[in-house]
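With one protein chain removed, the remaining protein chains of the complex are shown where they sit.
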Amino acid sequence: MTAFILRRLLQSLGVLIAVALIAFLMFRFVGDPVNQMVGIDTPQAEVERLRQELGLNDPVLVQIARFIANAARFEFGISYQFRLPVTQLLAERAPATLELALVSAIFSLAVGIPMGVYTALRRDSALAKAFQAVSLVGVSLPTFLIGILLIYLFSVTLGWLPSFGRGQVVKLGNGWSTGLLTTSGLKALILPAITLGLFQMTLIMRLVRAEMLEVLRTDYIKFARARGLKTRAIHFGHALKNTLVPVITIAGLQLGSIIAFAIITETVFQWPGMGLLFLKAVQSVDIPIMAAYLMMIGFLFVVINLIVDLLYALVDPRLRATIGSA
Amino acid sequence: MKQMDKTRLPALFAATLLATTALVTWSAEAKTLRWARSQDATTLDPHSGNTGPNHVLGHNIYEPLVIRGFDGKLVGALATSWRVLPDNPSVWEFKLRPNVKFHNGNAFTADDVVFSIKRALMPAADMKSLLVSVEDVTKVDDLTVQFKTKGPNPLLVNNLTNLFIMDKEWSEANNAATPQNLKEKTENGATRNANGTGPFTLVSREPDVRTVVKKNDAYWGNAEYNHGITEIVYRPIPEAATRVAALLSGEIDYLQDVPVQDIARLQTAQGIKVEAGPENRPIFLGFNIGLPELRSSDVKGKNPLADVRVRQAINTAINRDAIQRVTMRGQSEPVGMVWSRFINGYDKAMDTWPKYDVAAAKKLLADAGYPNGFSITLHTTNDRYVNDEGIAQSVVAMLGQIGVKVTLVAHSLRVHFPGIQRGEYDFYLLGWGIPTFDSHYIFNDLYRTKTPSAGTWNGTGLSNAELDAKIDSLNSEVDTAKRNATIVDIWKWIKENDVYAPIHVQFIAGAMRSEWTIPTDVENTPKMKFLGASRS
Partner (left out) sequence: MSSTTAPAATSASARKGRIARILDSDIYASFRSSKVTMLAAFVVVVMMLAALLAPVLATMNPFDPAQVFLMNASLPPSWLPNGDPQFVIGTDDQGRDLYSAILYGLRVSLAVGFAGVALAATLGIGLGLIAGYFGGRVDAIIMRVADIQLTFPAILIALLVDGVVHALLKGTNREGTAFWVLALSIGLSFWVQYARTIRGSTLVERNKDYVQAARLVGLPAPVIMVRHVLPNVIGPVLVILTINLGLAIITEATLSFLGVGLPPTQPSLGTLINIGNQYLFSGDWWIVAFPGATLAVLVLAVNLLGDWLRDALNPKLR
């Protein structure tokens, strides 16, 4: 088992290095960073000098080595656009994204699970069908269009909720800024969280429904029924409990993609999080920010995957045997 | 918006407008200006980025020696008077404003000016190109400085309007003695802190999110400039639809970079008004005339664009009125040259363009030997100028009508600009702001033969020694009459050769809640201190 864990750790490290490599190679091809850093009428000689100074004229291998060595220390230098250390910029933006991701995850679970349970238990009722249909609309419209429509309805037409930004934020302790403690912050959170959570909500609803339907057909539920247990007890005591394990696992795995999807939501709502920072960086060829963001997302996924793999290995002896013999 | 037919606005709007009106309960005493535009300043460091958004914020916190008002006229800021020394045309002398204090209380003196100009000349600074002619800056006394130029430079003062003066003492104490060097891993003290002499002091700065400044009660000009603003909250909103929504829903007071298609809507919205006017920035198409054979054309062995008749044909096939009316929704002024009416050298009589005439254009093409047209690729930005990609698309359709089959390639400016500078395009769209308000700035970058220090943006392959000599002579000609005669000469040559196809001067529009009146700034950098006179 130790050997297995060790090997998986090594593999994860390899993945991270590969991500760094791909990230680096990609950046070689997306635009010209120097052009972003200088004014429109900077002479060519000056541009060349900057190029030299940034090491963009060094051999590619040297640039890669330097990149990976720095990445290992999570040092990505100074953002080309903001002239600020990248680590600091990301740290400042992280609370916004994490709060948004968390709230939208809670929203998608809180709405998705009950809807899933209902649609499984009352498969043929009109309401269940309506839920199914409405949830499908959630995955049938592009996120940005949903966001714009929500803004149009709730901000411009009704004037109930703000159309952009985070509202009033409060600083907590060492730099964590939260919008959860003010009314304007909470109001600002509603539309982006719904926009971001809608897709996951649909996913969870469908997953719960499918799992529920499967569990309801298993022998032990039939047995419980035969024992004369109350339907309610069977549904919520046994069926739902067994359904939730895979749902939570998937939801956990989805956390990474929520953060990735946040790029679009943050763009529409001008939410000052990491996704917006990243998209802006892509548009301005701000390589240090792109690098740091990619590495961070890579790290996040690798860690989540590692945990899931290890848990599976612990839970499922058959898989453990397969992996052990490989 | 004379040509907009309001009956076309759907009923949906009426409902929205009512709702918006009901929502906004704006008090007339509000003194906070909530200001939004498409992009943020990249840094507060006044010498680190020579771009509009940086100067917009800079002008509220820092001050240059001389400043341009909303109309583009020069006004003294930290300098009260300036002149070229009568006995030495290579020296400019500036008298400085007395009793000026920086935000931290330090006194403003000639030392700060010398420090700031030298800082702006450092390798890591981005304002150097405006100071290429400066050889040295010296202090004469506490309130007098002299700029020594490499040969006479009659226009130096025009180059100083965005060169902000920093506090020497503060900068040295706060790791800001030099502009941010990207190789350094630490933050420069001036990147998000500021200590200027300007009308507002910095309260907080979150890059790309929000910047707050408050009125500087110790400002020297408070008596003169009665802008009445106590606080400015500046927030960048890149997404156009979100930006407009924020104004409509009453979350902001003043919006720069209003999308042209939303102007009509905003003008009819209750409680909102729009100010629009021309920017000092022509938009035009560049032809690559230097190549022996175009890279993107089906014509092999020769370059159709090298034939002036082909260029004239394209010029004639472009329906500038339609672009102005439809693509720009009235928010532009067609031009016949790569210039604007704000610059020295502009001549109304020469500002003409061929009448839109498909038949004439086809004939010109046929005369040049291309009766069936040819194919070519047009490169454009999609994130730089007002409706840039829309203009290019319109041109594609118009040229399609004379048989020139254009493939459109739209890119972000980060990809487009290097392509022009490397001369990689056959046919491209570009815009040119003219900060010095002088023709030379246009000639030197767009028409002069490409060298490391001139012709940087000349992607046409144009290289004409005679023209170059004339352009260079403008650098040091002190006799204004002679200089202007040369400028006229050059424009005449340009008129005959059609190396570029000028389209229009774009308008910039600002929309605001109706209790504000913020005029259009010809450089698109509104300076809020000048609002005093015009605030309703």
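All chains are identified by letter, namely A and B, in their written order; residue positions are counted from 1 within each chain.
Rule of thumb we're sticking to: contacts are C-beta pairs under 8 Å (C-beta built on N, C-alpha and C of every residue); 3 or more make two chains touch, one makes a residue touch a chain.
In this text, all values refer to a predicted model and were calculated from it rather than measured experimentally.
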Given B:41, B:96, B:143 or B:264, the correct residue touching the omitted chain is B:264
Residue in contact with the excluded chain [from B:232, B:245 or B:314] | B:245
Thinking of the whole complex, not just what is shown, which of B:31, B:83, B:150 or B:295 touches the missing chain?
-> B:295
Contact set of chain B toward the excluded chain (per top definition) | 5, 7-10, 12-13, 240-241, 244-245, 248, 259, 261-262, 264-265, 295-296, 319, 322-323, 326-327, 377, 382-383, 389-390, 393-394, 396-401, 405-412, 415, 424
What residues on chain A make contact with the chain left out of this view?
-> 11, 14-15, 18-19, 22, 26, 28-31, 129, 132-133, 136-137, 139-145, 148, 152, 156, 206, 210, 213-214, 217, 256-257, 260-261, 263-264, 267, 279, 282-283, 294, 297-298, 301-302, 305, 322, 326
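By definition in this document, only the chains that are shown with their structure count from here on.
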Could you state the distance in Å from the CA-based centre of chain A to that of chain B?
-> 39
Using the touch definition up top, name the residues of chain B that touch chain A in the complex.
-> 15-16, 19-20, 22-23, 42-43, 45, 48-51, 123, 126-129, 180-188, 191-192, 206-210, 235, 237-239, 241-242, 245-246, 248-251, 383, 412, 414-415, 417-418, 421, 433, 445, 452-453, 456-457
Which of the residues in chain A end up touching chain B in this complex?
-> 31-32, 35-46, 49-50, 53-54, 75, 77-78, 80-85, 88-89, 92, 148, 151-152, 155-159, 162-165, 267-270, 272, 276-277, 280, 283-285
